[in-house]
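Attaching a single structure in C-alpha cells format; questions to follow.
Every protein chain of the complex appears in place save one, which is left out.
Just so it is clear, A, B and C label the chains in written order, and each chain counts residues from 1 on its own.
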Amino acid sequence: MSEHPYDISKHIRGYLIIGGALILGTVLTVLASFIDLGHHWNVVLALVIATVKASLVALYFMHLISEKQLIYTVLGFTAFFFIGLMFITIAAYHDHPALTTTN
Amino acid sequence: MMDFFSKILFLPVLAGENGQAVDDLIIYVHWLMILLFVGWFSYFVYTLWRFNVKRHPKADHVGVRSHASSYIEIAVVVAELVLLIGFAIPMWAKASNVTKLPDYKDATTIQIVAQQFAWNARYAGKDGVFGKQDMTQVAENNLFGVRADDANGKDDVQVLNEIHVPVGKPIICQVSSKDVIHSFKVIALRVTQDAIPGMRIPCWFKATKEGRYQINCAQLCGNGHSSMSGGFLVVESQEAYDKWLTSKTGGAASFE
Amino acid sequence: MEIPYTTKPRPDTGLYNAKVGIWLFLASEVMLFGALFSSYILLRVGAFVENWPHGLLNVPIGTVNTIVLIVSSITVVMAWASLKMKNFGKFKFYQAITVLCALMFLGIKSFEYRDKFTHYEVWKTDGTRMTGHIEGKPMFLTLAKVKAAGKEKIGFIPDPYHYSASKEVKHTAKEHPGEHKTVEIAVSEIKRLSAFVPAHSTYFAIYFTLTALHGLHVLGGAIVIGFLFGPGSKMWHSDPERFTNRVEVAGLFWHFVDLVWIFLFPVLYLL
Partner (left out) sequence: MQATTHNVAHGGADEAHHHEPGFMQKYVFSTDHKMIGIQYGLTALVFLLFGFCLMLCMRWQIAHPGQPIPLVGHLLERVLGDVAKDGKMSPDLYNSFGAMHGTIMVFLAIVPLAFGAFGNYVVPLQIGAPDMAFPRVNMASYQFYVLGGIIMFVSFFIPGGAAQAGWTSYSPLATSIPTHGQAFWLIGMVFLISSSLLGAVNFIATIIQLRAPGMTWMRLPFFVWAQFVTGFLLLLAFPPLEAAGVMQLMDNLFGTSFFLPTGLAVGGRLADISGGGSPLLWQHLFWFLGHPEVYVLILPGMGIVCEIIANNTRKTIWGYKSLVYSVLAIGFLSFIVWAHHMYLTGMGTKISAFFQTTTMIISIPSVILLTCFFISLWGGSIRFNTPMLFALAFLPMFGIGGLTGLPLGLAAADLHLHDTYYVIAHFHYVVAPGTIFAMFAGVYYWYPKMTGRMMSEFWGKVHFVGSFIFMNIVFQPMFFQGMAGMIRRMADGGANYSAAHNPGAIGGLSASMMGLHSVILWGAVGLAVSQIPFILNVFISMKNGKPANDNPWDATTLEWQTPTPPPHGNFAHAPTVYRGPYEYSQPGAKKDFTPQNQA
C-alpha cells in the first residue's frame, strides 16, 4: 500500500508502546476491581478501561486510524444497530409492568 | 356508519367497554387502506389499458411531470400521523394499558395462570388480599406458588377453567403462566394478553353484557393448543358473582 | 476476465477485496458478540443477586491469559510489519510466537474449564448452600446421578468460605472461614447439586457460552495463522504482496478476537 519500508519501521515503536499500554491497562483493571468504589462505579471504571484498550487495538493494531471512509461507514452502522439492540431491548424489558411473579 | 363497517369487516360481537376503541381504530385504518387501494387500483387498471403496447406503441421519453404523487405521499404520511398520534397511541394507553390500570380499590382483581392446556384463576376471597407467593414453591398441587405461612391466603379461591366476573365493573387480570407462553384472549371483550411464565402482567377490561364467553388461547403452546378451549369467562350480575364466590370459598385450600 | 483488486486496492475505495470482506465479516461478528453481551446485561440486571455468583473465577489465571493474548496481538502486527519491510525471517519468528500464544491461551482456558467441572455447589433442603469439592473429584456429577448410584451420603469438602449473593455477605463469610475438611451430607438433604457447569446458573451459562465461542474463534484464528506460518507461507515467494495482504487480513481477525477478550475479561472475571 502507500506505506514504504521506512515508514513502517517508524510504526514498530508505536506498536510496542501500544502493546505495553495494553498490558498496563490489564493490570490496572485487575487492581481497580479490588478497590471498592461501590458496585456501579466499579463497573463503569472497568468498562472505561476496557473501552480505551479496545480502541487502542482497533485504532493502531487494526490501522483504523488510517483507514478509509467506507470502513467507518460500515462500522458506524454496526455500532448504531448494536447499541439499538442493547438499549431498546433493555428499555423494553423495563417498561413492562411486572417482571417477576414473586410478591 | 361504524356499524356498517364493523359488519363488512366481519368484526365479531363486542361486549367490552375498551373494545370500542379497538374497533374504531381498526375501522379508521381500514378506511385509509381501502381509500388507497381503490384509488391506486383504479389508476393501475386504467394505465394498463391506456398504455397497452397496441394502443400506445411508442413510449414517452419523459414520464409524469406533475407533483401529484408527492401530494399523495404527503397525504399518506399525514393520515398515518393522525392515526398514530390521534388514535393509536392514546388508545393503547386506554384499551390495554398495562401501566395505567383502574384503581385496584374499584376493581375486582384476579390472577390468571395458564397451563398446558387449561386456565387457572385465583381470587383474593373475602378479605380481598391475596396470600403471598413464591415461585420457587411452585409444585404440582401449588401452581400459584402460594406460601403456606401467609394467613391472608387462607380464604383465597382457586378455580379451573370457569372464571366468573361481575358485569359493569373493571376487572384487573394478572396474567401469567406456569409452563410455556399462552395468550389470554376473550374475543368479544377485545382483551388479549400473553401469559408468560416468570412474569405477571396486568390487563383490564369491563364487560358490558352478561354471558358466557369463550376464552381463546392465542399463542402456540404445544400439541394441545387447539384444544385449549375449555376455558370460559362467565360474566354475571354482582349478586350472582358474590354468591358464586362464597360458594367456592369453602374449598379455598384446594391447592393443598 | 480476472477478478480485479485481489491485491491492489481499488482506487476509489482505497481497499483491496479481502480487506473489505474481513471488515464486513467483523461487523457481523460485532453483532454476534453484541447480542451475547446484551443478553448478559439483561440476564444480569434481571437476576436475583444470590443467583449471580461472584468471585468464582480465577483472576490471576485470567490476567495471565489476557496478557498472553495481548502479546500475540503485538506479535501478529509485528509479523505483518516485518513482511512490509521484506524481512521474511522476522515474520516467521513473530508468527511462531503468535501461534504459541494462541495455543497457550487455549491450554490455560481448558485447564480453567476442567477446574470448574470438578467444583460444586450444593443447595440443601433447609435453604443453605455451599460450594466446594466432592471426594474423589468427579466431573459433571448431578443429583440424579448420585441417586441413581444408590448413594446415601456424599463426602463434601467445602471451600474456605461460602460465597453467597451480595458482596457484604461474602465479606462476612470470609471472616468466618469454614473448616477445610470433609463433611458428610445426606443425599436426602440435598435439593440441588451442580458442578460449575453451564446448567449451574445463568451466570455460568453465559460465561461458558461466551468463552467457548471466543475459544472457537481463537482456535480458528490459530489454524489460519498457523497455515500462513507453515504451508501457506510459500506464497511469499510467488506473490509477496498478496501474501502480505493475507497476513494483514488474518491479523485483523486476530486483533478482533483479542478485542473481544478485552471486554470479556473484566465483565466475566471481575464485575
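Note that in this section a residue touches a chain if its C-beta (ideal position, glycine included) is under 8 Å from a C-beta of that chain, and two chains touch if they have at least 3 such contacts.
All values reported here derive from a predicted model rather than from experimental measurement.
The chain that is not displayed touches the following shown chains in the complete assembly: A, B, C.
The residue from C:15, C:57 or C:101 that touches the chain not shown here is C:15.
Touching the chain that is not shown, out of B:88, B:107, B:129 or B:240: B:88 (per the contact rule at the top). Residues 1-5, 10, 13, 15-18, 20-21, 24-25, 27-29, 31-36, 39, 42-43, 46-48, 51, 144, 192, 194, 197-202, 205-206, 208-209, 213 of chain C touch the missing chain (whole complex, contact as defined above).
One chain of the complex is left out; on chain B, the residues touching it are 9-13, 15, 21-23, 25-26, 29-30, 32-33, 36-37, 40-41, 43-44, 47-48, 51-53, 56-64, 69, 72-73, 76-77, 80-81, 83-84, 87-89, 91-100, 115-116, 135-136, 138-140, 143, 145, 175, 178-181, 183, 185-188, 190-194, 196-199, 201-203, 211-214, 216-227, 229, 232. Residues of chain A in touch with the missing chain: 70, 77-78, 81, 84-85, 88-89, 91-93, 95-98, 100-101.
Following the convention adopted for this analysis, only the chains that are shown with their structure count from here on.
Note on chain placement: the centre of chain A and the centre of chain C lie 17 Å apart, centres being C-alpha means. Once the centre of each chain is set as its mean CA position, chain B and chain C turn out to be 45 Å apart.
Multi-chain contact residues of chain C (touching two or more other chains): none found. Here chain C touches chain A in the complex through residues 9, 13-15, 20, 23-24, 27, 30-31, 34-35, 37-38, 41-42, 45-46, 59, 63, 66-67, 70-71, 73-74, 76-78, 81, 84-86, 167, 251-252, 255-256, 258-259, 262-263, 265-267, 270-271, going by the rule given at the top. On chain A, the positions that touch chain C within their shared complex are 1, 3, 5, 8-9, 11-12, 15-16, 18-19, 22-23, 26-27, 29-30, 33, 36, 39, 42-43, 46-47, 49-50, 53-54, 57-58, 61-62, 68, 70-71, 74-75, 77-79, 81-82, 85-86, 89-90, 93, 99.
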